[in-house]
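Handing you this structure, nothing more for now.
The complex appears here minus one protein chain, its other protein chains still in place.
Labels run A, B and C following the written order; every chain starts at residue 1.
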Amino acid sequence: MSTASVPLPNWITYGLMPFLNLVVAFLISGVVVWFIGENPLEAVKLLLQGALGNGEGIGFTLYYATNFIFTGLSVAVAYHAGLFNIGSEGQAYVGGLGAALASLALDHYVPWYVTMPFAVIGAAIFGAAWALIPAWLQAKRGSHIVITTIMFNFIGAAMMVYLLVHVLIVPGKMAPETRVFLEGGQLPKLDWLIALFGGRLGAAPFNVSFLIALVMCVAVWLLIWRTKLGYEIRTLGASSTAAVYAGIPYVKTVIITMLISGGLAGMMALNPVLGASARLQVEFVGGAGFVGIAVSLMGRSHPLGIVLAAVLFGVLYQGGDALSFDMPKITRDMIVVIQGLVILFAGALEYLFRPAIVRVWQRFGKA
Amino acid sequence: ADIKPALVYGTGGKFDKSFNEAAYTGAEKFKAETGIEYRDFEPTGDTQGEQAIRNFASKGFNPVVAVSFAWTSAIEKVATEFPDTKFVIVDAVVDKPNVRSVVYKEEEGSYLVGTVAGLFSKTGKVGFVGGMDIPLIRKFECGYDQGARAAKAGNDVFQNYVGTTGAAWSDPVRAGELTKGQIDQGADVIYAAAGASGIGVLQTAADQGKYSIGVDSNQNYLHPGSVLTSMVKRVDLAVYNAFSDAKGDTFTGGVQALGIKEDGVAWAYDDNNKPLITPEILAAVEKAKADIVSGAIKVHDYMSDNSCPK
Amino acid sequence: MSPSPTAAPAIELIGIDKKFGAVHANRNINLTVAKGSIHGIIGENGAGKSTLMSILYGFYQADAGAIRINGQDTVIHDSQAAISAGIGMVHQHFMLVENFSVLENVVLGVEGGALLGRGVSDARSALKRLEADYGLEVDPDAIIEELPVGLQQRVEILKALYRGAEILILDEPTGVLTPAEADHLFRILGVLRDQGKTIVLITHKLREIMAITDTVSVMRRGEMVATRRTAETTVEELAELMVGRRVLLRVEKGPASPGEVVLSVRNLTVKDGRGVVMVDDVSFDVRAGEVVGIAGVAGNGQSELLEAITGIRKPVSGEIMIHGQPVAGFDAARLRALGLGHIPEDRHHMGLVLGFEESENSVLGYHRDGRYGRGPLLDLDACRDDAKAKIEKYDIRPPNCRLKTANFSGGNQQKIVVAREIERDPSLLVVGQPTRGVDIGAIEFIHRRLIAMRDAGKAVLLVSVELDEIRSLSDRILVMFAGHVVGEKTPDTGEQTLGLMMAGIAA
Partner (left out) sequence: MENLDLISILGSTIRLSIPLIFTALAGLFTERAGVFDIGLEGKMLFSAFAAAVAAFMTGSPWLGLLAGITVSVLISLIHGFASITNRGNQIVSGVAINFLASGLTAVLGQAWFSQGGRTPPLAASARFTEIVFPYAAELREMGFFGRFYANVISGHNILTYLAFLAVPAAWWVLYRTRFGLRLRAVGENPGAVDTAGISVTWLRYRATICAGILCGCAGTYLSIAQSAGFVKDMSAGKGYIALAALIFAKWRPVPVMLACLLFGFLDAFANFMQGKSVPGIGEVPVQIFQALPYVLTCVLLAGFIGVARPPKAGGVPYVKER
């Protein structure tokens, strides 16, 4: 008998199964560490210490988490509509342009809190714009959005490099990046927030973007579960034929969803560009868009789950940095390995343990 | 004084047979001579450098040497946060009292290897393959260009760059392809100033039976008989000096511009390339060297006006 | 093995049991089919007919039970085993590779060697032979997706015969056929039987059973409830066995009092997804206070007609008017705003989002309405209160509006749809197959509701392939054949006459 359609309680589906998948991913990562000749337990200790051991570590962890919240939300919103947006990476990259232009234009004249709304809107608009063509191609011409968004990641990267190298670069400087924004173009750090818990933020670039990210979580939650548009998005994702039956306009909904998704991805740029380095650099996204896929999968496309998953990945990133510093044999690429394993087990192999769990559940759980 | 020195490499990796490896050599030499341990770190991405530098500083390491211009703004920031720590940045200038900026007159060293190339070439065509297209690498190219043209009237210089982002430092495939293109156009000596991508240039030249010029470290040994010479940039000295100055309490901030006169740049002449270098070439290079030191030859610095006289 | 009177039965199924998760599709089923006979299997939708035959064909694995072929215990663990046991099956949903040629489809799986050359040319001549033997002509080089369904089915039969099938299973073969095509098929089946082949025919059309089978079995809710010799049973008995109690398909209703025209269709032409004209220049009216039924064999354009009227498919030409307003090309949302209610043919794919809570489904299509939240917001409490009221009124079970819709049974799912569409009090209600796969109690309930709508002065357009349903509910009957409305009749018209019209023979 097939076990696939046996219903399981939510705590198993949303709690136990992701947890088991994570455990396996981490066990295999441990094997890799051991294989390299380091002690996995020691590595875990260093990782957790580096990520959560002090205010600065926590600051970095949350800084990375902020990136992943944005991209995770971006992937999730599209996913609710049944669209697989692999393009968050490129949308975030282009979104950086919008954020940077706002700062470059305003930082001389106004304080940060005046710049911020413009930067947020700029980032969102540019990110959304980068999602528009794949969305349109999907909606009107039926081109598979996975493929087009992959293509647009590359096109976006080429465009951004061109702009940074030829247009935005500061004459005479080596690196292809914009000038450093003045204070009016930066997002202030959240030292006070860490101080509230008795920590010291130190140099960690944990900044106001985090709060924007949390606001976006609430906004996405509201959008998906408390608005008519969200209802339409979910209907489209769950059954495109039912959506037609209900008179939900396919083209419009796909495009709006992707614009929102792209806008969220674009806003991710606020964190590194305005919050951390105070300038637009090449490749500043650094794979956060792809991490967003993992975060969204793990978080089951729910903002709360996304925050948790994003923090987990933040811990991995920051802890991985600390780890590679203290165990030079383990380079930072180890994080990428762990990510890959998490995506594999929590995403592609998410049902690996289901049959076994169902059997156990049927025998003992239902009583 | 008791010191805890630390070294942060550029993104090419410690054993890039070139720039970073030179820094490593300097640190190892210091360790061998003094027995003082040092810590080093190989960032694999741009955001990591700053964290590593800050980590070292906050853990009490002093001096902290960062090789690569990529860490310019990182040093700028961290040096402000840790005013009591001594920093060294190589290949860029940071104007802080506790920072020593070591820059090289690469145009002078490149002029020398350009002279070698210009005289050695049978076809009168020589090539240059740069890594990332930035003014610093243009500076190499420009010196090389001047040397090659001065060596023999009518010499032609081709130039290519691997890319415009950090990835350009580690793309030997594209570098090799660009080299092949230059060889197809008739070049028989190609100068690589491309970090780890340069490996591809040297490899391709060797595969094609042509000649190459290495950079930063002495790379003559990589393909003996094919690597004509190397433009040696004494990054090892910068590291070594930083460590020993700190140890001897003689560390000073400010800019050090090292040229041929200061032994900061040179051309490599050793057993590996001895058979290739004719006495005429040897003489011409030594003369050029003397002329540069004496000021009789003024090699134009691309970065002074962002242009190269052609 | 030549057939002899004492020969072992061709098929014996012993204690077959199969569950799909929570659904018990086959319960301890026993079945015997004699060699050289045509055996019919009937049963309502979801009774488990396809499942049983797919187990025989090795497509599914039974959880328990044994299979005996020609008296021999046979383990059928995959379709390969079934094929070597001489079993062939024409599936309800064709198993053809659409962009392959007929020939490629026929040889798939029996290529006769690692390379294609020889096997394919052998197959070509074999096809010629089969064509001659059974009158199954089809161009071997035609691409499947360019063939009409009737020919596609022929390819499926050829596939089975080419594999040397002695036992041929046909799962609802006539659902997609015109009566003429169905007749042709039955003639072929007759020829096959006369040559000693054993045929199992699944259908829910009792008339077909009576016409062609030797024996017949009835399935209900996963169980095999009876087997009869066709000659010794009647349509009435079979119908009763199928649904489990005496069928009372007459609905009490008074005479209609039609008012003004609500829906007016003029010269409507509609193409399906493949670009084939399915509705061709159709015109008719539906008035307030009457039920207009559209009868026809499935696939004669009724679905496309419904889809065009309800805004799911854009018509190619012609006009649709509701209360005199032209609405062709409007989407479903705009049509709803004009007072159109729509109970779709396919509740699983259209009428409901199975993954949603019941309360969410009870506003589907009306979610933009102000009563479910101000402005862009969706008021979940309002939705749930609304759902609870409907659950009460329509006796939807279990009465839990937070339960996932997938967990409701088919009949209750249909009630959710019916409640939603009727409670909005539309002036025009378009209904497709309202009782497909629904139990008898729910059928009566739904039928009464539809009549109540009519009596309240609403216009009702009903499409159903169940002639009985059409005849008992409608005030006027339009018969569709090959995309045309071939005639209008009153509900007391004889089944015979309607059947001929549906076959395109009489007008």
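Keep this in mind: a residue touches a chain if its C-beta (ideal position, glycine included) is under 8 Å from a C-beta of that chain, and two chains touch if they have at least 3 such contacts.
Only a predicted model underlies this, so the values are computations on that prediction, with no experimental measurement involved.
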Query - Chain not shown, its touching partners among those shown - result: A, B, C
Report summary line: Across C:99, C:121 or C:283, the one contacting the chain not displayed is C:99
Query - Option touching the unshown chain, where A:23, A:147 or A:251 are the choices - result: A:147
Query raised in the report: Looking at B:91, B:171 or B:216, which residue reaches the missing chain?
Result: B:171
Report task. Have a look at A:12, A:47, A:73 or A:86 and name the one touching the chain we're not showing. Result -> A:86
Query raised in the report: Tell me, which residues in subunit A touch the chain that this view leaves out?
Result: 2, 4-5, 32, 36-37, 84, 86, 133, 137, 141-144, 146-148, 150-152, 154-155, 158-159, 161-162, 166, 290, 293, 297, 329-331, 333-341, 343-344, 347-352
Requested in this report: List the residues of subunit C that touch the chain left out of this view.
Outcome: 20-21, 57-60, 78-83, 89, 91, 93, 95-100, 104-105, 107-111, 113-117, 119, 159
Report summary line: Residues on subunit B facing the left-out chain by the touch rule are 11-16, 20, 42, 44, 159-161, 163-164, 167, 170-174, 176-178, 180-181, 184-185, 196, 199-200, 203, 207, 222
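By definition in this document, only the chains that are shown with their structure count from here on.
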Report summary line: Shared touching partners of subunit B and subunit C are A
Report task. Could you pull out the chain whose C-alpha mean position is farthest off from that of subunit A? Result -> C
Query raised in the report: Taking contacts as defined above, which has more of them, A-C or A-B?
Result: A-C
Query - Identity of the most central chain, Cα criterion - result: A
Report summary line: Distance between the CA centroids of subunit B and subunit C (whole Å) is 77
Requested in this report: Go ahead and note the Å separation of the Cα centroids belonging to subunit A and subunit C.
Outcome: 46
Query raised in the report: What is the distance in Å between the mean C-alpha positions of subunit A and subunit B?
Result: 38
**Report entry** Residue numbers on subunit A that touch subunit C, as the complex places them
**Finding:** 1-7, 225-232, 234-235, 238-239, 241-242, 244-249
Report task. Please give the residue numbers of subunit B that touch subunit A in the complex, ascending. Result -> 40-48, 51-52, 54-55, 58, 69-70, 72-73, 77-78, 81, 92, 133-136, 164-166, 303, 306
Report summary line: In the complex, subunit C touches subunit A at residues 18-23, 63, 310-312, 331-336, 342, 344, 346, 349-356, 360, 364-365, 367-368, 372-373, 376-378, 380, 407
